[in-house]
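Of the protein chains in this complex, all but one are displayed in their positions.
Let's turn to subunit A:
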Amino acid sequence: MTDIPATAAAGRASRAGGTDMAGLRRLVSYAVLIGYLLFLLVPIYWLVNMSFKGNLEILNTMTLLPADPTLANYARILGDPTWYMGYVNSLIYVVMNTVISVTVALPAAYAFSRYSFIGDKHLFFWLLTNRMAPPAVFALPFFQLYSSIGLFDTHIAVALAHCLFNVPLAVWILEGFMRGVPKEIDETAYIDGYSWGRFFVRIFMPLISSGIGVAAFFCFMFSWVDLLLSRTLTSVEVKTIGVAMTRTSSATGLDYGTLAAAGVLTIVPGALVIWFVRNYIAKGFALGRV
């Protein structure tokens, strides 16, 4: 692992003339990067460490590694439907939200990238303001709205509520990618006799597939990390992981081991998703649209 940065650094040093200053600069740069990565990882390490300990050990001793490693905390979560269904329920509404957001955003982003129409700029800004809406402002009205139409405590209610900030985001990201596709492609397809729908699905969508991936990633991310709205909109049928986690503090004192294990398990889906899109993340950000 160490020789990769070393060669990269050697390349950089030779470019800079290989002076002492360049060496010092390289050293500072590694110190910054490694220091920052350590800062990111230490709190996560502590959570993982706790999740393999019993409550007795957590409360009584400070140990950097579990003295008596146990999987009991994980077994408790994976063996109890009220626990693991929390993850399943969260994944269901996150996937629903991602599909809905990207599907409706695709034609809209196309319209914004290709046509000018009455009120387009105002509409675009209005959409963006919803990305800025504080969820705390919307929690109570959402609760009343979804209760009154009988959707309270369903997956679709949470999926629709998250559309408030994910649809504008998806439109914004996709519009950026679509703008990069030359208009001549559209025109050639129409001349070749493609209808708009067939052109869009067969030719255009494959061209912006990385953009669709990036948009889906961010929809997944923002839907997964929000637990304020999902907790407000669900109760018995659809228990989310957030509700399950608050339960650890009420039953028998605070069950830190289980809480830590539950926390670790919420990190796993995100980590998997990042690994798959790692090469696109930078590209998505490159458009400056998040």
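To be clear about the criterion, a residue touches a chain if its C-beta (ideal position, glycine included) is under 8 Å from a C-beta of that chain, and two chains touch if they have at least 3 such contacts; residues count from 1.
Note that in this section contacts and distances are computed from a predicted model.
A.B. asks: Quick one: find the hidden chain's UniProt protein name among "Sulfite reductase (NADPH) hemoprotein beta-component", "Carbohydrate ABC transporter membrane protein 1 (CUT1 family)", "PqqA peptide cyclase" or "Deoxyribose-phosphate aldolase".
C.D. replies: "Carbohydrate ABC transporter membrane protein 1 (CUT1 family)"
A.B. asks: Given that one chain is not shown, which residue among A:32, A:67, A:88 or A:201 touches it?
C.D. replies: A:32
A.B. asks: Which subunit A residues touch the hidden chain?
C.D. replies: On the side of subunit A, residues 1, 4-5, 8, 15-16, 25, 28-30, 32-33, 36-37, 39-44, 46-47, 50, 58-59, 62, 100, 104-105, 107-108, 110-118, 120, 123, 125, 127-142, 144-145, 160-161, 163-164, 167-168, 171, 179, 182-183, 221, 224-228, 241-242, 245, 256, 259-260, 263, 266-267, 269-271, 273-275, 278-279, 281-286, 288-290 touch the unshown chain.
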